[in-house]
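The other protein chains are all here in position, but one chain of the complex has been omitted.
For chain A:
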């Protein structure tokens, strides 16, 4: 079902642009034509990016495409070319470091890819050439080769199945590694080929490779010597995909149609479009500001320099003459060179290492998600999965959560609840004594009053047993198990309990759990589906007799028709069509007089939160069947527009049926679904439910999850409400939109930061419901003012506490996400889903979360994060997201802060050195500042900081609001940090400058020079910057202690070391003994202590003055939360309230 939905999603307007012809076994088709074998690519898989030879240039090119790296490269080149104040090493070394680390990382990844590629490419396969079996390496397979695959082997390329060792021309395959669905799928051989592969002379005409896994159209022409070529249609059921594994089948042979990079698996591998986080956008904005500061600083300095040099005697005093070359340089060139030199001198303001640190933080930090044992699910033995670490902090910024219903809010664990036959309700009462249910031969139906005729009942149950695509899981251990099972089933009367447990053991496999629930439901009433064997379906009926039906056609489910049918021929030769589907799609296609009786039940079931399906049947006369058969076959052979043609035939066949009954299947809520939703709403997150399900079902799920409360006023915008007025639909739509807008947006009191909303009960909550059809009317309205209505719609939705969108196609889900994403303020969106139908919205949203659920792994593969249960979302957002955001926001601000107060003294020094670009700090300090002295404490902080403990974060969802809307990276905090760094920079420089008004600082009267001056400032800088971080650290683990004190100690140690030796490779021994001498002066000690204390003062004062209010607010919040806790016992009783509501609604209907 799902994969067909996906079909539609991915391959909406696929046309066969071209086709390829394949000669099976490289034998020419018609005997006289000399074939020119077409060129196809070989079967080599190349997922690696680099080879040994091109690694260096290609990797460097890729890396320097990043704007930051390129900037630093330019700076480096300027330093090399122009005579600049600092040596190229100062910027070259950090750049080299960054580039090398990244290159090593990428090289390692590529090496892993090479290894994986090789493993695949060198895998030995068996190819049949001229009747001989030849072992080859997988990469040598050519299109047209006949390949033999054994059981449990993976297919080396995309094959058309020609021959199988099974008798019924089928083989079983799992595609677990492709899409995660671990059930066995049946594939069929092409008819009339299996007899003798050596003499087979055939060509295959098929479409060019395309990535859709579930789509394939082709034709096979089989040439036999004496007849016209026979033509067979090929579909996805004949195609074995590379990467899938052969199961339950000893050996198959197939012809390669797509090889290597053209296989569907390879085509499906593509880098996802990279998502960028809001933090990164903030970083870029700040970078721009700092770039402006940098350029203006350089400009100011250059201007002042030339103004200063204008005064006589200053440009070139006798003691400091210029070299000949400098004198001869063009004046403007000199000016430009000076400008560049200033740029180079101040370039440290743009932190090179920030990128590395941010990336390391993200990479390492994401491990905490995978390591979190709370995310571990003992059932599937898996924890959370992080597919991208780029978005960690985005988890703390989510404003909108779009959630799927089935499998996400609900468990997708279907249970058959009741059915109605001919308007009579059959309820299976004893859910607890399930075993009794079907071991009693009469079946529970007999326990009830017989309401419908027995014949109708049985027809209904037969329909349930026949109309599905469920497979019976074959026990693998022994092959003749089937017979034994049959015996036991025969002996059912004698030994009920035991066989029933055996029956439990045999599983049903289906792509949708609804079908399993229905088949199991039918089993409970006495009709057991025994399996499908060579087109024959076997049913064990209530009288323990095996009924056989020949399966003629399956009219597959698709989300547009919302129904599926089977055509079977019974033993007696009657041809029957059974159809089941959603009420809306069934009611127009059955006789109207039957509808009313059943509609009531369907609607009641739907409001109770059950999934309902209607079942209908129809007898087909012989000519009707022949016509349908012909139509279906023709449509299946079509190479173009096959889907459309099939659809037309389906619609034609599925008419005039008679309705037998309806089923109700319950989908249980996920564990803690309601609590999670409440927490999200408490965190100020808008939760939207996007589902393909019916409105009533979805609505009741929303009530159960407490997204809608009792006092929530529902604003409905569905097909039903639109039809009320009898006016034109669009007119009515616009009227309703205006009305709701007035109600929800204009009359509502202005929301103050979203905090008032959930806590004050006086406010009216609104819930909004819209369905797919209406949504497309809103979005694709033809009228000129459609954008206005779209806007209205959006505003209404944003003012509602919860929004429910039902009857959504997958693409519409993505559309909604996109609409919200691009709305004013561009809020951060998160999509969570488990099925393939959620992939589009997962990809569209800022953060996509997949649930490792029952509907395959599609969602997980395309998600950014995958969790095992919905309830984990709470911790993921409230704890991990919050912490990551705070960590990285602090990291970014701190980086800018520390670089500004690093460079500001250097800038100020220019005013005292004749604007000569004299660096204040030694080259070693300039180079090491960002790499060694200050990088580790902030990295440790950004990995381990918990400014609020995990438990508090979990308990108080409102804390999430404090960081909403990028609170820590807006211009306000940025300005605050910038002011702090300005203060620090000014303080450092002028503090030491006034000390140096008398440079005789030692008690032996000796004086200090310029390098001592710089070193004192640098020491104060290092200590202040590190201690500022220490002040901000609220969570001191031993690692923080180690790193903070360690890096300070390292600085002192390094300074002694660096100044203790005459370095032979250095041109200037600038720092020789400077540090040691500096420490021998009492005044220096005193000034260092004074300046550090003075720098930390504002930070301390700020925390102390702001803290009382903050902690008070927190206390209040704690009180509130405890009130919330008081509520929660009541809230646990809410399902009861929900029940009463649904009861009420029942009485209303």
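Keep this in mind: contacts are C-beta pairs under 8 Å (C-beta built on N, C-alpha and C of every residue); 3 or more make two chains touch, one makes a residue touch a chain; residues count from 1.
The definition used in the following text is that contacts and distances are computed from a predicted model.
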item: Omitted chain, identified by the protein name its UniProt record gives, among "Protein YIPF", "Sepiapterin reductase", "IBH1-like N-terminal domain-containing protein" or "Cell cycle control protein"; value: "Cell cycle control protein"
item: Residue in contact with the excluded chain [from A:144, A:243, A:835 or A:853]; value: A:243
item: Contact with the hidden chain (one of A:81, A:546, A:773 or A:913); value: A:913
item: Identified contact with the non-displayed chain, of A:907, A:1008 or A:1051; value: A:1008
item: Residue numbers in chain A that touch the chain omitted from display; value: 45, 47, 49, 85, 105-106, 109-110, 112-113, 116-117, 119-120, 154, 176-178, 180, 242-243, 265-266, 268-269, 271-272, 274, 313-314, 317-324, 362-363, 366-368, 370-373, 375-376, 380-383, 386-390, 861, 912-914, 916-919, 944, 946, 949-950, 991, 993-1014, 1031, 1034-1040, 1062, 1066-1069, 1072-1073, 1076-1077, 1081-1083, 1086-1087, 1090, 1093-1094, 1097, 1100-1101, 1103-1105, 1107-1108, 1111-1112, 1119
